[in-house]
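Quick one: the structure is below, questions incoming.
Every protein chain of the complex appears in place save one, which is left out.
After this line comes subunit A, so read on.
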Amino acid sequence: MSEHKILVIDDEPMVIEAVRKALKREGYEILSACNGEEGLRLYFEHQPVLVILDLRMPVMDGLQFLDYIKLKPLDRSSVIVLTGHGSDYEIEQCFRKGVSAFIRKPFNIYELIGQVRSCIALKDMKEIIFDLIRASFAEAEK
């Protein structure tokens, strides 16, 4: 299986460390950034399959980050929000902006691992279907 890249954006190094530990057996490559702005740079540079995103951060917060990347269903990446608080308004905004899951801190590692896996599986599935469609088109052209 190819190595998937996951980008963790959080202003608290300890949280990044905790996520890294939870996912250490899963064989992902983990990138990290301490605010939205740095996160954006890494996001466009590495095109990770998944972003784990904190909401309250200095410089550029999570919601602003989501506004920048404009998630669409057929994108290569999906986003999981991992935050300590979350008003109803924030949760609603996150999902409206295309987030796949919303996890609270302190998190349950099994929940995190499960959500990460299913997000990535969904994206992998999408790729496979696309390949199939492309192949059938090629066939039809001939």
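Rule of thumb we're sticking to: a contact is a pair of C-beta atoms (placed from the backbone, for glycine too) under 8 Å apart; a residue touches a chain by one contact, two chains touch by 3 or more; residues count from 1.
Operating definition for what follows: contacts and distances are computed from a predicted model.
This figure omits one chain of the complex; the name its UniProt record holds, of "Acyl-CoA dehydrogenase", "Amino acid/amide ABC transporter membrane protein 1, HAAT family", "histidine kinase" or "Cytochrome P450", is "histidine kinase". Only one of A:5, A:56, A:97 or A:117 touches the absent chain when the whole complex is considered: A:56. Looking at A:5, A:46 or A:105, the residue that reaches the missing chain in the full complex is A:105. By the touch definition given at the top, subunit A reaches the unshown chain through residues 12, 14-15, 17-19, 21-22, 24, 56-59, 84-85, 105-110.
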